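Please find one structure pasted underneath; my questions will follow.
Of the protein chains in this complex, one is absent; all others appear in place.
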Amino acid sequence: MAGIAIIGYGYWGPNLLRNFSSVPGSTVHWVVDLRTERLEQIKKQYPGIRTTSSINDVLNDPAVTAIVVATPVQYHYSLAKTALEHGKHVLIEKPMTQSSAEAEELIAISREKGLVLMVDHTFLYTGAVRKIKDLINAGEIGEIQYFDSTRINLGLFQPDINVLWDLAPHDISILFYLINDRPVSVSATGKSHTPNGLENVAYLTVNYASDHIAHFSCSWSSPVKIRKILIGGTKKMIVFDDVEPSEKVKIYDTGYTVKSDEDKRQLLIDYRAGDIHVPKLEQREALYGMAADFISAIDKGTTPVSGWKVGLEVVKVLEAAQESIKNRGREVEIKF
Amino acid sequence: MAGIAIIGYGYWGPNLLRNFSSVPGSTVHWVVDLRTERLEQIKKQYPGIRTTSSINDVLNDPAVTAIVVATPVQYHYSLAKTALEHGKHVLIEKPMTQSSAEAEELIAISREKGLVLMVDHTFLYTGAVRKIKDLINAGEIGEIQYFDSTRINLGLFQPDINVLWDLAPHDISILFYLINDRPVSVSATGKSHTPNGLENVAYLTVNYASDHIAHFSCSWSSPVKIRKILIGGTKKMIVFDDVEPSEKVKIYDTGYTVKSDEDKRQLLIDYRAGDIHVPKLEQREALYGMAADFISAIDKGTTPVSGWKVGLEVVKVLEAAQESIKNRGREVEIKF
Amino acid sequence: MAGIAIIGYGYWGPNLLRNFSSVPGSTVHWVVDLRTERLEQIKKQYPGIRTTSSINDVLNDPAVTAIVVATPVQYHYSLAKTALEHGKHVLIEKPMTQSSAEAEELIAISREKGLVLMVDHTFLYTGAVRKIKDLINAGEIGEIQYFDSTRINLGLFQPDINVLWDLAPHDISILFYLINDRPVSVSATGKSHTPNGLENVAYLTVNYASDHIAHFSCSWSSPVKIRKILIGGTKKMIVFDDVEPSEKVKIYDTGYTVKSDEDKRQLLIDYRAGDIHVPKLEQREALYGMAADFISAIDKGTTPVSGWKVGLEVVKVLEAAQESIKNRGREVEIKF
Partner (left out) sequence: MAGIAIIGYGYWGPNLLRNFSSVPGSTVHWVVDLRTERLEQIKKQYPGIRTTSSINDVLNDPAVTAIVVATPVQYHYSLAKTALEHGKHVLIEKPMTQSSAEAEELIAISREKGLVLMVDHTFLYTGAVRKIKDLINAGEIGEIQYFDSTRINLGLFQPDINVLWDLAPHDISILFYLINDRPVSVSATGKSHTPNGLENVAYLTVNYASDHIAHFSCSWSSPVKIRKILIGGTKKMIVFDDVEPSEKVKIYDTGYTVKSDEDKRQLLIDYRAGDIHVPKLEQREALYGMAADFISAIDKGTTPVSGWKVGLEVVKVLEAAQESIKNRGREVEIKF
């Protein structure tokens, strides 16, 4: 039985609390937040859970075996480090840290101490992404040629990170989950319309040595909410539209074949637009699956889907993207 | 009365022929194409129009006062140059030429000879773009902060130009028509999935010295057809969805206000999501308006909406984008 | 301060409990249900609320001043009657009762005893319906000519009432709220695909002496969920699409004008399709407004929007519809 403490009770906190309260093998002992009005809300609904504004209450409680860090990104590293040093398993909200150096240090400590270190990339547990993964693994889509994500809406402007760090982790983690290939470089651009200089509109291209290319379009300034990922394979293509209530994933038997020709300037292409298939998706709440995966990693030593590996990789891409934005799109290499 | 010859009778040719046949002040005398089976189709429907595979028939006919160049892009420059040298007014399909040097040479000749030189950026004559232009001019949208265009579908792969040169001219011309500000540089990325190395997926960021940013996403490899432009202003935001049959332009009384604060790290933002307005648009065929504008420029000396200026500017952006793609996103400056 | 007891804790019960727990002036003392497993769920989340399977606990508790009847329809009448006789104010879920005679008896008792008797037609408290009401009252829509509702989806088949009694109360109550005119007769048809003979597909036309007509299409057997009401006025038309996440109400500046002509066989009609307006709607949960309206009726004697009057009228329409269905569409008159 894992004893859980949740640090940070903001937008995502109630969802974490609800799921860790219902997942078997987990008991939530503490919620920590500096804002007492946030903690008040817990007392009504969860009278059995203790609340505090002091992290020491949690670190020193032997019943707490695992800590969930759900604070603003700037505190992820120091809180996770302290927790690991106190022998607690750690789950961090995405993005894992503000730099890959921080992430790597946390990973080193967790490995040394034999503790679970996991990052909450919730999307990897959605029925939609799991279905797409199954289709790709089964070879139905063919070789993936492009991954094109648009994640835009109005607000919520983050005070400490730009829109890429806020929204793109979802899509980058999905990309890395779906295909094994890893990129060689990125190129990114963006613009800030606020005095703090953090980009609220940003675009990111991720380059591969292979035939693959990925692109991410993120904005906090769109009047409409779009959550759409297009995935093109040599056999079929997929549209994952997360705004759709009931037809989130569509598989298009659509494509084109480049015919061999002697003269390369002459392009002979056969287009194909066929049936569309809309698979039924698993309905379970994704965050429940994530929480269960964390508990299983603690209790049974399983390797979580959303472990520190993808957490670190996502931070590396964001870090490189930030450098590229500063240089107005200049290619920045990434090493994995 | 302008005497028109159309050179090139491919995909767009029948539309040009139909509109120049119905616009007042215009008579189509010739259609030129090397493919006799294409010309056969004209004879049935337009028995009064002569067809030929030789451009000389057209150049030497004094009844021809204006030539429409609707061939593949690689022939635009030489055909337009010959036509101008023979004293004919010239309309060129978009994109104007394969390089800005070619475009500038054509412009110089046309100015020297006092001939009309125009580029068919048809979208500038749509009811949708004209309505958006009116709204921006009337100050209803406020200062434009971003312009974000997605133009993707399956095929038709062009054999001589990449997807940016094929699709982005529509959106770049719209951008330049709507706002007077001109960019300082571009950054572009893309990928080719065909042996000829021409990108079929490409992304372009256009940078401004001002608060503005523009981005273009183009693909010939999408299973779904998207034609969507988002325009964000300080007062309102616009979505122009050209795939929508009846609600193409939506104006969102949506936005955010950054409050002044002493501490810049503290971000105080007021979000606003209000009414949406869907204006009734003018229904006239855009190409008809373009044809009429060309005739008016010839007959009355008016300055066309889609003149050589925007034609050249679009080519400059594409040229810089191509260089940036080669360098995986490196910023390339543009001078206007 | 009203002391509330909720009888019946099925699908809608948790929503009632949540809202009556948060509305000012209301305290929920009891929840009654025969299924102990349903009551178990309450104890965790609302430790302060008592649960029981015996209605007598509630009737004899002087702290309980108002009872919410949220059981299957067949128990509405007897439970409401008992509650009223014990001097409790009563709120009944829609539809009010199984017959107009039952409804009228409850009304008589409540009036005699000076108790509030209200029916939960939640839709009357939605931002969408309130906005439409405002527009009609302001004369913007003109005279209403038709009201056309489609409410279909897959399941949930009710065991004791047909699809009209289950789904149409929403739309009939909206119709009666929006326009003051009352119908003279109904004609209805339907079909049962289950052994119990209760229609799972049904259609209802409501006839008026005036220019107005209303139609309701209801189904539990549709593969898609449609919740759409069209309202045609002499000036403008409205589409209320409750499945739309953000553009639920659209006002069309669309219509037609029949010109006066000497020869009536000759029809001269001017069509008009103009701008569309999508108003921002109030976001507050409708059920909260309903609960507050009940509390206000108890505390301040205000007349609730969804009082016994509309409750009775809806039952009269349903009763007449049922008779019409039995007679395959024969017109059945209604008296109000």
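Should a chain be cited, it is by its letter among A, B and C, assigned in written order, with residues numbered from 1 in that chain.
The working rule: a residue touches a chain if its C-beta (ideal position, glycine included) is under 8 Å from a C-beta of that chain, and two chains touch if they have at least 3 such contacts.
Since the structure is predicted, the reported quantities are computational estimates derived from the model, not experimental observations.
Colleague: Write down which of C:F20, C:Y77 or C:Y252 is the residue touching the left-out chain.
Modeller: Counting the whole complex, the residue in contact with the absent chain is C:Y252.
Colleague: Would you indicate which residue among C:P24, C:P62 or C:P223 is in contact with the undisplayed chain?
Modeller: C:P223
Colleague: Among A:K81, A:H277 or A:K309, single out the residue that touches the unshown chain.
Modeller: Per the contact definition at the top, the residue touching the missing chain is A:H277.
Colleague: Could you tell me which of C:T205, C:S306 or C:Q322 touches the chain that is not displayed?
Modeller: Reading the full complex, the residue touching the unseen chain is C:T205.
Colleague: Touching the hidden chain in the complete assembly: which of C:W12, C:Y75, C:F157 or C:Y288 does that?
Modeller: Touching the chain that is not displayed is residue C:F157.
Colleague: For chain A, which residues lie in contact with the unshown chain of the complex?
Modeller: 247, 250, 253, 273-280
Colleague: Residue-wise, where is chain C in contact with the chain that is not depicted?
Modeller: Output for chain C: 145-146, 148, 150, 152, 154-157, 159-160, 185, 187-191, 193-196, 201, 203, 205, 207, 211-213, 215, 217, 219, 221-224, 230, 232, 237-239, 252, 254, 256, 258, 264-267, 269, 271, 273, 324, 327-331.
Simple rule for what comes next: only the chains that are shown with their structure count from here on.
Colleague: Could you tell me which chain's Cα centre is nearest to the average position of every protein Cα atom shown?
Modeller: A
Colleague: Provide the C-alpha centroid distance between chain A and chain B, rounded to the nearest whole angstrom.
Modeller: Their C-alpha centroids are separated by 38 Å.
Colleague: I'd like the Å distance between the centres of chain B and chain C, where a centre is the mean of that chain's Cα atoms.
Modeller: Computed value for the inter-centroid distance: 53 Å.
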